[in-house]
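There's a structure below that I have some questions on.
Complex shown without one protein chain; remaining protein chains in place.
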Amino acid sequence: MATQISTTNVVPRVIPWRTISSIILLIFFVLFLAVPLWNLVMEMVANPQLLMRQLIIGITNGAYIALIALGYTLVYGIIELINFAHGEVYMLGVFFSLTLIGLFGLSSSTPPELLFPLMLLILLVTMTFTALLNVSIERVAYRRLRNAPRLAPLISAIGVSFVLQNVGQLWGFLRFPIFNGVMGSNAVAPKSYPQLISNYNVLSFLGENVRIRLTIRDLVVLAVSFSLLVALYLFIQKTKLGKAMRATAQDRDASALMGIDVNRTISLAFLLGGALAGAAGMLVGMYNGTAVFNMGFTAGLRSFTAAVLGGIGNIVGAMFGGLLIGLISALSDQYLSARWTNAVVFGLLVIILVFRPTGLLGEEGGQKA
Amino acid sequence: MEQEQLILEAKGVTKQFGGLTAVNNIDFSIKAGSITSLIGPNGAGKTTFFNMITGLYKPTHGTITFAGRRIDGLKPDLVTASGIGRTFQNIRLFAHMTALENVLVGQHVRMHAGLFGILMRTRAVREEEERVRARGLELLDYVGLGRKRADELSKNLPYGAQRRLEIARALATDPKMLLLDEPTAGMNPQETDDLTKLIRQIRDSLGITVLLIEHDMKVVMGISEHITVLDRGIKIAEGTADEVRSNEQVIEAYLGKGAAAHGKGGQRPAAA
Partner (left out) sequence: MNPRIRSGITGGVVGALVTIVTGGLVGYFSGMLAGLIAGLLASQLEHLSDMRQGWRQGLEAGLVAGALVVVGQLIRTLMIEPALGNQWSFGTALQIGASSLVLAAVVSIIFGVVRTLPQPKDTIATYAVLGVLILLYPWIDTLLQMRFMNEVIPVLVFVLMALGLNIVVGYAGLLDLGYAAFFAIGAYTTGMIASPHFGLNTSFWIAIWVAAAVAAIFGIILGAPTLPLRGDYLAIVTLGFGEIVPIAANNLDSLTINILGYTVVENLDLTGGPKGINPISRPWLPGIGEFNPTNQIPWYYLILAIMIFSIFFILRLRNSRLGRAWTAMREDEMAAEAMGINIVRTKLLAFAMGATFSGFAGAFYGAYISAIFPESFRFDVSVMLLCMVILGGLGNITGVILGGLIIQFADRLFLPHLAQLVQSLAQNSNNDVLKEINFASDFRLLMFGLTLVIMMQLRPEGLVPSARRRMELHSDEAQPDVITGNVTIDAEPDEGGRLTV
């Protein structure tokens, strides 16, 4: 009969950290947050029209956040790099479109037959600019580092982000007469966008008592964003290049063996992401009316959170994530305080990454250890 | 009369990855002080099984008991603390640490230096460092690496030396059982011979139980007192070298159907 050998020193203790921290968080939540949250919900319900307006703002913001989020998700899905500079690409899109608007001398008094075609043109040119910018960033700063330890391209990305922020700061020096004064009088101050699309409340026909506001601006942003999102989705799903992108995201080496030009596919991801960021830039510029050099940071943070929320690498996920983050930000701005919104979004990011890093809709493109 | 003592007992161990069952309901036990080999064709589940013992994976079903305590599901550092040391199939030394430093890391689990002691450089900590260094050098000598090479970066060592260093590092954890994952892979016959001698010495003079995964049949047949054969996740045979060598299923697994019918078997081992 066999007997067991007696042991020596170590008694292995297993402490269920995850369970403990979840319980602590739950207690914390109940004690400190449950009541204020309840009050918050009551407040929201009390004024439904204000809530509706916030929801509309949220969805509109969500649309442009989704556009930027797609840039993050496309790049991360294909080379597993967080393109820190992406927010700045968006910011430069805002500035670029503003400059073009100045160049063409557009303003609220421009006749519609001239205004809309020119704005469309500006949109396309801006998108081209940001697309090419993003591609160049990849070429210059990331390509050589593709096989380096992940620290290197990450640091590089941060560096590029800083450089571009500075470019945004200095953009205001373009105060040449042909730009018709859009850059304002002070190089480093925020610039204001001319009022190009009217703020007319489409729902005003519902009468005096209905104070829900849905403006033409909202509709334009929604329409353009939605079209772009659908276009991108179709591109990724239906075209050959889109398929190549999905394949490269899943397994780069296998794709190369199948004859896919990996470098070009990666550049394509940057190209598309950049283009969408540029579109978002112009839309936001028109919607919010300002351009300032550090708007890339906040937008980038929110969009990245959206991408992670939806599942990084997941296209549809980025869209839903964007919407969700847009809503949360709008609600936080209104019912909590705009000062805290960044912290709320960051907090949400931390929670997702710790408790559900694959996001709500799950990752695509494979996780490499 | 000597009683047989089982140092490791695995009962009904299964590991499923999604739809794939890598290890299927294996019962496996090791006698204390023995040298046991785990063999089988590629993909048989040997390394998965190893990884379940050392805590890298948690078994989907089944239990693993070591020296009287359940270890299935424990994290790797606790498994090591319980007395199991291991080496890796693809050498995983700390490449940019010196040979001695690698062995010192191995001793981590048996050291007591805590934050306070380290910051204050108490006498206990200083003495422990000296002891640990001395033992590290001894271990380097013991495995045949030599204390002269103590300050060489481990990535600069020749292949054979690296394998030995990994063993030294595992020995540094003061194990009761040593798990060696293909220790002779890539070695020429002379190196293989030396390593085999070392393994035997480890068991004989240090009393450490040894479990090997090996592909080199000469080593397996020559050194093992007990052999277990896995194929496609299940145990298909176990016993002494002779028993296993002539087992039809084993021959089939390695050489394909029909090989057993033609009387093909393993070679006789060279004189040990």
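In this document, chain identifiers A and B correspond to the written order of the chains, with residue numbering beginning at 1 in each.
The definition used in the following text is that a residue touches a chain if its C-beta (ideal position, glycine included) is under 8 Å from a C-beta of that chain, and two chains touch if they have at least 3 such contacts.
Here the structure is a predicted model, which means the values were calculated and not measured.
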Displayed partners of the chain not shown (whole complex): A, B
Selected from A:103, A:124 or A:163 as touching the chain missing from the view: A:163
Residue among A:48, A:117, A:181 or A:347 that touches the chain left out of view: A:347
Contact footprint on chain B, counting only the chain that is left out: 54, 56, 75-77, 80-81, 86, 88, 91-97, 101, 104-106, 108-111, 113, 115, 118-119, 121, 125, 129, 153, 155-156, 159, 162, 169, 173
Those residues of chain A which, in the complete complex, touch the missing chain: 17, 21, 30-32, 34-36, 80-82, 140-141, 144-145, 147-156, 158-167, 169-170, 173, 187-188, 297, 301, 304, 337, 339-340, 342-343, 346-347, 349-350, 353-354, 357, 368-369
